[in-house]
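Only one protein chain is missing from this complex, and each of the others stays in its spot.
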Amino acid sequence: MSDEVLRVGVIGARGRMGTEVTQAVDAADDLDLVAAVGGREWLFSLSDAGSQVVVDFTHPDVVMEHIRFAVDQNIHAVVGTSGIDDERAETIRGWLASKPGLGVIVVPNFAIGAVLAARFAREAARFFESAEIIELHHAGKVDAPSGTAIATARGIAGARAAAGLAAVPDATTMEAAGARGAQVDGIHVHSVRLPGMVAHQEVVLGSSGETLTIRHDSLHRSSFMPGVLLAIRSVADHPGLTFGLEQLLGLD
Amino acid sequence: MSDEVLRVGVIGARGRMGTEVTQAVDAADDLDLVAAVGGREWLFSLSDAGSQVVVDFTHPDVVMEHIRFAVDQNIHAVVGTSGIDDERAETIRGWLASKPGLGVIVVPNFAIGAVLAARFAREAARFFESAEIIELHHAGKVDAPSGTAIATARGIAGARAAAGLAAVPDATTMEAAGARGAQVDGIHVHSVRLPGMVAHQEVVLGSSGETLTIRHDSLHRSSFMPGVLLAIRSVADHPGLTFGLEQLLGLD
Amino acid sequence: MSDEVLRVGVIGARGRMGTEVTQAVDAADDLDLVAAVGGREWLFSLSDAGSQVVVDFTHPDVVMEHIRFAVDQNIHAVVGTSGIDDERAETIRGWLASKPGLGVIVVPNFAIGAVLAARFAREAARFFESAEIIELHHAGKVDAPSGTAIATARGIAGARAAAGLAAVPDATTMEAAGARGAQVDGIHVHSVRLPGMVAHQEVVLGSSGETLTIRHDSLHRSSFMPGVLLAIRSVADHPGLTFGLEQLLGLD
Partner (left out) sequence: MSDEVLRVGVIGARGRMGTEVTQAVDAADDLDLVAAVGGREWLFSLSDAGSQVVVDFTHPDVVMEHIRFAVDQNIHAVVGTSGIDDERAETIRGWLASKPGLGVIVVPNFAIGAVLAARFAREAARFFESAEIIELHHAGKVDAPSGTAIATARGIAGARAAAGLAAVPDATTMEAAGARGAQVDGIHVHSVRLPGMVAHQEVVLGSSGETLTIRHDSLHRSSFMPGVLLAIRSVADHPGLTFGLEQLLGLD
């Protein structure tokens, strides 16, 4: 990428995340905020302003239209909107097939700490006899376990399977229903919902005589901005469709 | 109680806890270990040796016989054996009715830290919107939740009810079975089972903007000895049947 | 106190805490917000409006003048402003001497969780061989340890002394300067300063084989409002000068 300033447009600029993103882009010396449109506004103001990258925090109902627009206009896209499933991902790859230099990055969780926590849990999994997940959120959350916890559990289960580990040990024979949590691919996950909590996750791995705990605490959506900026700066170097921040961190 | 040394007998002296108890009594300047019998040995060696207090760590099948013996012989008893339910307690009270100066103390958990943790959780409960319990034990434990967690949950629920608090808030509408734990009197309890753990319990209380966490970690049965010694030294001053260490701590 | 609504005035109503307080009073059914003045405005609007209780979150330079005004006008006062030392407390007691029914409550920390944590730490102290404090705050805090940690350490040290406990055990002979923290009345206190933290304190008490941890996490100043409302509702029943929320909690 050149040393020149990167021209950035934001879609959904007046939502909670969008507001935070416009401020973060505005404050970055190497980024230039050239357009900020609401979720249902005229998208061509993005291309008219010469956006090189657009950031989308809108709604699952409209996000595909936005990505299609960006691809058509040869603008890279960073997508924080949820709802991009396997089928939609296939559609996006189809659009990108004829645009070899163009990148779309879809990110379920922009908190770099959360990305690292999930990665470390996965890497550590094969060295321990067992692992469980405790995730703690505010009492207003409707789903349990959290999406992040489910993804983390799957990562751990996959790493254990790849290493040939057996099922986690569990001698429980008398259980009050639910005490041992939900099982996600064989990994026990416990969801605490409590006023005063924000978003927290703890992976505990254990073997005879030792435990390793990897905990991420997210207290404010400002914690997502370093990840958003990283994705904006990296998208041009990652043509095609990329899922998640991990490959952008340069850890491998 | 006089300044003289207290004469102590131990029943179940060759079990894991009994061994630890005989050593602890032996090491205490104000206590004299005068008899140490196995779980099925001749009990009269306890009275022949002039025991003033007997400590019992044996088995639910024989503990009532031991307590009956102690009461008959006018010896105070400290009981760490499990299995003393309401009916048995009533029986013991009957035996003690005609022995006004005699004391029997039945203790489910001798770890003073665990007793304090349960008490503090109960005291704090009415000041917070909600509370949940996470207990973590080694993977060989057969029951979930632990008995201590169930007792703690009941204490919290009782304190909330006495203060007129409503049910704990919970917006969960999409739950993978078990994710939100077991409910004990309306309090959510989560049981983690992991190699490397010993016996740990965490009560988390939350209100808008703050949480209070009370955690007890028990790593070794040596942690029970201060509670055993306290019960031995206190039993003569607590005639009748006493449940648990809390009243002996002088906190009220 | 009667069943009628209590008339409340706020001084410093446009500061961060004052704004939060006016909203909390406004939202409470049993309280009536009758006056809200800035830190340097005409105080008589408080008495003209018939305030029965005033709440002060202003500045150490002006707080004594505000308390003097309240006492003169026979208005109870709840004071969250810092800077009330022993000398000032003596002055306030002098003012109150001739007003036997009037109450002034000075509160260093309105978070009920923090008050409970300090109390529990003090109560538990005599049952453990040792205790240390770890407090964690955002990187912008200028003092270390925090005032709350110092007060907690003194409470623990006092409880240990009253119980006749010796100095805490410490075998350290090779120490990089500062590793073992600051000592406050013989209790080691460690201050962590980190972006992403808000205000957290952990007291860890330990004896052979067990530890008891009491942790308070304060994430938002909304956590202070239950304590402010409690003080407003209680002040008329606590004539004279009261320090801290603990006596208002009804724990003894």
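By written order: A, B and C. Residues from 1 in each chain.
Following the convention adopted for this analysis, contacts are C-beta pairs under 8 Å (C-beta built on N, C-alpha and C of every residue); 3 or more make two chains touch, one makes a residue touch a chain.
All values derive from a computational prediction rather than experimental measurement.
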item: Given A:56, A:170 or A:217, the one touching the chain that is not displayed; value: A:217
item: Residue of C:17, C:134 or C:249 touching the missing chain in the full complex; value: C:134
item: Touching the absent chain when the full complex is considered, from C:164, C:178 or C:250; value: C:178
item: Positions on chain A contacted by the hidden chain, ascending; value: 111-114, 116-117, 120, 123-124, 127-128, 205, 207-226, 249, 251
item: Chain C, residues in touch with the chain not shown (by the definition above); value: 128-132, 134, 136, 139-145, 168-184, 188-197, 204-211
item: Footprint left on chain B by the chain that the document does not show; value: 196, 198, 217, 219, 223
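Everything that follows uses one rule, which is that only the chains that are shown with their structure count from here on.
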item: Cα-centroid distance, chain A relative to chain B, in whole angstrom; value: 46
item: Chain centre separation (chain B, chain C; CA means) in Å; value: 35
item: Separation of mean Cα positions, chain C and chain A [Å, integer]; value: 40
item: Multi-chain contact sites of chain A, meaning residues that touch two or more partners; value: 196
